[in-house]
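Below is one structure, written out as structure tokens, with a few remarks after it.
Yeah, one chain of the complex is gone here, protein chain that is, but the others are all in their spots.
Moving on to chain A:
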Amino acid sequence: MVKEEQETANRPDNTAFTQQRLPAWQPMLSAGIVIPGFVLIGLAFIGIGVALFVTTRSIQVLELDYSGVEQSSPCFKCSDTSTKNCVCNMNFNLDKLFEGPVFFYYGLSNYFQNFRRYGVSKDLDQLSGNLDNFENPTDDCVPFQYDANKKPIVPCGAVANSIFNDTFKLYQIIGGTKKPVPLDGKGIAWWTDYNIKNRNPSVTPLKNAFNGTVQPSNWPKPAYELDPTDPANNGFINQDFLVWMRRAALPNFRKLYRRIAEEDYAQGLPAGNYSLEIAYNYPVLSFDGRKKVVLSNVSWMGGKNEFLGIAYLVIGSLCVVMSVVMLIVYAKFKFPDEE
């Protein structure tokens, strides 16, 4: 009796798991599934590609390079960094209505906002309104942590210091007179950036919070005076500042500057002549960079993006081609030549 019990105690369990007999689905693939599968997936990709391509073709884009590299460029005079407060005008003409809402971007190229040490050179605690970090910014901000007089820089770091400071005004030229096109700068930043990530310290007036600090060396004005027209658009929640602080992914990028959707231009920019007045401050030629202004409207998939549609078409076609090749191979294999 005892021996029997011992034996059963030692005996392994007879379950599907321990005996490796778990019920399982074993897909038995065959040419009859694989080849049509490839065709279907290829067709689906081509379908998506066509949709994307058609969509992206309907988006209107206008790009104006105002770096002033060529002498013919109206901004050439400003490209010399020694000229201060240089203003140049770029004129352009629209043949047809530029459908609204029109987005006004500025674009930079060969600008490495994704450089690692540039990227970390900011103080998130400071930006979220922590007053301790006003006095002692994080070491990440070095060498933009303190100025020569050991005064803390607020906002500290390279990102803030290098804020894009060209400003633009757009005029429609109607019969020789310049009619200003209203540019809306509200809500161009991310909701989370504006409401959660960046907070001004709860000190009124805001200016007091910045006592004992200095503005970044490249800034003409302190952070609390960024937008003289709207007191609520100052400090760390200034829309332009927020847009700049959200780093670009790649060296060539665009950032939203304004929206055109007000007054007469709610339907878009009518055909006609326009003049863009640029306050040229930001030096780019020193690092072989370019500056652009981009006007664009958007679709369900955002801005114009030809690459995605084409890539879908290419990969989709590749799948279809491959399935044809497979079919030929299969036929050869299954029904080999008599020879």
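Operating definition for what follows: a contact is a pair of C-beta atoms (placed from the backbone, for glycine too) under 8 Å apart; a residue touches a chain by one contact, two chains touch by 3 or more; residues count from 1.
What we mean here is this: contacts and distances are computed from a predicted model.
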Taking the list "Peroxisomal acyl-coenzyme A oxidase 1", "Phospholipid-transporting ATPase", "Ubiquinone biosynthesis O-methyltransferase, mitochondrial" or "AP complex mu/sigma subunit domain-containing protein", the UniProt entry for the undisplayed chain gives the protein name "Phospholipid-transporting ATPase"
In the complete assembly, which of A:68, A:107 or A:137 touches the absent chain? A:107
Among A:34, A:54 or A:174, which residue is in contact with the omitted chain in the full complex? A:34
Where the complex has a chain not shown, which of A:177, A:192 or A:229 is the residue touching it? A:192
For chain A, residues in touch with the removed chain: 3, 6-7, 10-14, 18-20, 22-31, 34-35, 38, 41, 45, 48, 52, 105, 107, 109, 112-119, 121, 124-125, 127-128, 138, 143-144, 158, 161-162, 190-193, 196-197, 218, 246-256, 283, 286-287, 300-303, 305, 307-308, 311-312, 315, 318-319, 322, 326, 329-330, 333
